[in-house]
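So that we are looking at the same thing, I have put the structure below in structure tokens.
A protein chain is absent from this complex, but the other protein chains hold their places.
When the chains are written out, they are named A and B in that same order, and each has its own residue count from 1.
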Amino acid sequence: MLIPSALITGFGLGSMYGLLALGFYVTYSVSNTVNFAQGSTMMLGAVLCFTFWVTLGWPVWLAVLLALLACALWGVVVERVAVRPFVVRGSNAWLMATVALGIVVENVVLFTFGKDPRGMPPSFLTSEAFFVAGIKVQALQLMIPIVGLSIAVGLHLFSRRTKYGKALLAVVQNPDAAQLMGINIVAAVLLAFAMSGLFAGIAGILIAPLFTISSTMGTLFGIKAFAVAILGGIGNAWGVMAAGLIYGLAEALITALLGSTYTQILTFALVILALAIRPNGLFGQASVQKV
Amino acid sequence: MSLRALLLSAAVTALLVVAIFNANGYELYVLSLVGLTAIVGIGLNVLLGLTGQISLGQVGFYAIGAYTVGILTTNHGVSFWPALLLAAVVAAIAGVALSIPALRVRGPYLAMVTIAFAFVIEQSAAEWRGLTGGWNGLMGIPTPGLAEFSFAEREIALLVLFLTAAMTYLYARLSRSPWGKAMRAIRDSEVAGQSIGLNPMLVRTMAFALSALTAGVAGGVFASMSGFISPESFPFFESILFLLVVMIGGAERVLGPLVGAVIVVLLPEFLSALAEYRLLLVGALLLVVLRLAPGGIVGLLARPFEKPAAGTSPQSKRDIVEFLSSRRGGQTLSASRLRIAFGGVRAVDDVSFDARPGEVTSVIGPNGAGKTTVLNLIGGFYDPEQGSIRLGDRDVARLASHKVARAGIARTYQTTQLFEHMSVLDNVMIGLRQGRLGAGSLVRPDERPADLDLAESLLAFVGYDGALDQSAGALAHVDKRLVEIARALATHPSALLLDEPAAGLNAADTARLGELVRQMAELGLVVILVEHDMRLVMSVSDRVVVLDAGRKIADGTAAEVRADPVVVNAYLGEEQSSAKPRPAGSTATGGEVLSVSDLRAAYGAAPVLTDIDLHVDNGELVAVLGANGAGKSTLMRALSGLHRPVQGRVCLLGREIQNYAAHRIADAGVVLVPEGRQVFPELSVVDNIRLGAFCRSAPDLGNEVEAMLERFPRLRERRRQRAGLLSGGEQQMLALARGLIARPKLLMLDEPSLGLAPHLIQELYATLAELRDEGMTILLVDQMAGLALGVADRAFVLESGAIVHGGPAAEIRDQQGLEKAYLGELHGTAP
Partner (left out) sequence: MKRVLVMPRSLRLTRRPAMLLGMTLGVVLAGFTAAAHAADTVKIGHVAALSGPSAQSGEAITRGLSVAIDEINAAGGILGGRQIELVQRDDESKPPKGLIAARELIFKEKVAAFLGGIDSPVSLAIVPLANQNKVPFMGVWAAATPITRNSADPNYVFRVSAVDALVDVKLLKYANGKFGARKAGLMLINNPWGESNEKGLVAADKENGNIEIVGIEKFENNDVDMVPQLTRLKQAGADVIVLVVNAPPGAQMMKSRERMGWNVPVVSHWGISGGRFPELAGPTAGDAHFVQTYSFFGKQGPAGERLLAALKKKYPAIKGPEDVFSPVGTANAYDAMHLLAKAIDAAGSTDGDAIRKSLENMQGSYQGLIKTYSKPFSKGNHDALGPDDYIMVRYVGNTITPVE
């Protein structure tokens, strides 16, 4: 009972980390940059959805849609304000700039949304439940991995089956040649950041009913998701998703078997160990050096 | 330190001392906190500023220092001073330990390792209760004292002031010491650092250890100052603040962390009345500073005061001939049966040759022949799968490249690898150390007069006549080449490897370079020259080794090789081509598609194209010829928009496009099939072709792709395969198909025959002739001049970035000058 319930927990959290980490993956593979404050975008998704749905009383579908749209737009804003100006200059201060923007948005939310953590009203997602092997599983717990994996699959199909998806892949594989095909790299990077924001928004909205909604809800998630992205080898969508599951399962299993005292120490120590052994992540590939 | 700097520092220190004696307990605490934060920043500056490595784990070292002092003084009765010393040692050891995984990774991976480290330390402090007091932390940590006298806030502030000043001074010393220079060198170019004997692992580990040590000291004082520490005193966010301190202040600047600490610590205090809004303001301010002051505040403030390099040009003060010939002379460098493969392709296959001291041994061959790979094998950058490399009696194959360098093999690079943010003089000075930095010289500036004289003399010897204090990144192209050679010579080598030193040089500079190369050989050095400029090769070489497709095809004196038909064929390609010239009478239909006037382009300060004028008419096939390094590819990149900015005018059908970005030029109808094919390796053949039509709406794309597969039947067989798995010839066909499906108004091809087997080249050119006859407008660049002229209507010859000939293809072919442009004149002296 200990192990199966830990597996369910780990699977749910893991796909959440994976989903958030996919956001790091899309921007990194297209532009070699990330929104380091990805956690704050996730928070934005949850906060906006709550505001539209609960505070303003709009229909839930509209609330979700608008929140996701806003997150995608926010991704674009992050790129324009905190990433591009630095990349153009050849500086990597974008790392700190995205952190700064994250601090700003978290505090703006603190004053507009309120200091008070809020909770999503109960819905069928949390009230409906069924039993798998004697363990109670809520509908939402099932939905999170399903959505997470669907997005990974969707991302895969988008990039393999659609013109724009393939164009994005082309930018990843050879930016110069992609420009020669008439692909606008600047637009591709913006698109990647929009997608990154979208994924974070989805993660935020999905986690909201399980969690509490506040301006700081995303911080630790963001850091763990970054660990997951790095562990997965950041340039590999399946690797990132798999690393998310591994990380989530490791957390839950360590808690279940050794007790919660050691969870954070061990998971982060494992990250260091994994990178020491495989410097390009568990699923990453080394690039050939040239002079 | 100059007198003025000394006076200023003394004045600031005095001001602070006065301030300390007038401040209240709160102000003293905040001031001390500024100092401690600055100390951590100074340490981080060693890592970030000098070695260019990021760490988000500094708070971990800070915590280690704090807990060491806290535990020892509170629970074990150790007095503060030995405890502080131990804190520094423990933190430094932790730094070295962390550097083991940290040095294996780069960029965001490194950031993650350090983040994880910070979390592990914080959590361990919380859980290791017996030692650390768990979440409750350690309380009642005694303040420092001297004998019976126990320090209060004021004395602690003075202590912190002293430590901050000392650390700042030591950083200034370090940054001018051999170690500091080695750190910058590794940061600017790890590869070049290794080739002058620096061990990057050692240098980076030192930087990690130093940054950890300083953080440990600051942490130790912090514990004693605040009297209370708990895991919550060391949250991860603090690491971000430390990074901010350095970035806001100005990375690498001596005063950067001080200014950064003042801002990062004091600002929130000034805003404390705003309580809840201050984080918002801090975030916004951060963003503004990062945007407006990329070099940090110190960089911004210092800019108006910065003098342009104005030093004198080097004088010969030491006898270089004596210096260079004093090395254990007379060692032959012999490569024997070298072999290496990349992804199944044998880049170098069974190559053997000897290079003797006092001789210039040139390695030549068409593009992709494996010349640079041979240099990389000798230099230790690659390990050969088979074969040996001996310098005298010593086998140097499979040694790490910094050990190869220390064994006496120095080198330069195809694209110069100078330490761009260091001065010219420092570039050479660090070379003089031959990788041996010495633990004792950590904070001793690297300014021995004898070394300075020697470095200056070396620069004079190679013919550099610019300023000594000029930053290397700002040098003209030719000067970069010369300084790189001087740096290589500074390591006192037995053998010198030169990788295309003449690339991008004009004729006069090339001639001077030739003289320098001869001179170096005559001093008894082994000189191995890889070069495309045949005029140079033929004029300086005692011996020429010719490679083609990884194998040695000829070996002999310059005259022997020049006369070898195999060599001539390898360079110019088969004259008789199955591709037909344009049928007589059917000329191009006229009307200018592309017209280029006064086009200029440069890489940094180095001009690559000068005043290019050319035009391509509708339906014409125009070839651009020239030796490697003449600027052909740059021309293609400039026309296609990949190289920006350019000066002059480029018109497509009357529309000026010289300022367009590459994707807009493609959209406008100029399509480049780039050098090296550049297919999208992970996409299928069909997807690659379809992407070619990205810009236009193609409702019937399926059929158009079919039509392309008709034209290139080889691709049909592999339509579902990933393009990366195709052979070179197939990739070239694919790149062509990808270009054609865009229905270009002008199709440009850059070196399409490069690296292809002869029968594939024939097939390719037959296709080009076909396209021409179908009325496609084509601009073609190919090293295989014979082939290109076979299908072209008109041709231009490019030399050193300028057009030297132009006219109908047949006329150009009959000129004797062409072969000369490619293979050079035998022992001819350049103008």
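The rule is short, and it goes like this: contacts are C-beta pairs under 8 Å (C-beta built on N, C-alpha and C of every residue); 3 or more make two chains touch, one makes a residue touch a chain.
Computed from a predicted structure; not experimentally measured.
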Of B:Leu170, B:Leu279 or B:Ala766, the residue in touch with the unshown chain: B:Leu279
Chain not shown: contacting residue from B:Leu72, B:Leu110, B:Leu505 or B:Ala723: B:Leu110
Contact set of chain B toward the excluded chain (per top definition): 2, 4-5, 8-9, 11-12, 15-16, 19, 22-27, 29-30, 33, 48-49, 52-54, 106-111, 126, 134-137, 139-140, 172, 175, 187, 226-228, 230, 232-233, 235, 247, 250-255, 258-259, 262, 266, 269-270, 272, 275-276, 278-279, 294-296, 298-299, 301-302, 305-306, 421, 471
Interface with the unshown chain - residue positions in chain A: 1-2, 5-6, 8-9, 12-13, 16, 32, 89-93, 95, 107, 110, 115-119, 121-122, 126-127, 129, 135-136, 138, 141, 207, 210-212, 214, 216-217, 219-221, 252, 255-256, 259-261, 264, 280, 287
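Criterion: only the chains that are shown with their structure count from here on.
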Separation of chain A from chain B, taking each centre as the mean of its C-alpha atoms, in whole Å: 32
Parts of chain B lying in touch with chain A, wherever the complex brings them together: 54, 100-101, 104-106, 108-109, 111-113, 115-117, 119-120, 123-124, 127, 191, 236, 240, 243-244, 247, 276-277, 279-280, 282-284, 286-287, 290-291, 294, 342, 372, 376, 381, 413-414, 417, 640-642, 661-664, 666-667, 671-672, 674, 678-683, 687, 690-692, 694-695, 738, 742
Complex contacts: residues of chain A adjacent to chain B: 28, 34, 81-82, 85-86, 89, 91-93, 95-97, 99-104, 106-108, 110-111, 163, 166-167, 169-170, 173-174, 176-186, 223, 226-227, 230, 234, 261-262, 264-265, 268-269, 271-273, 275-276, 279-281, 288, 291
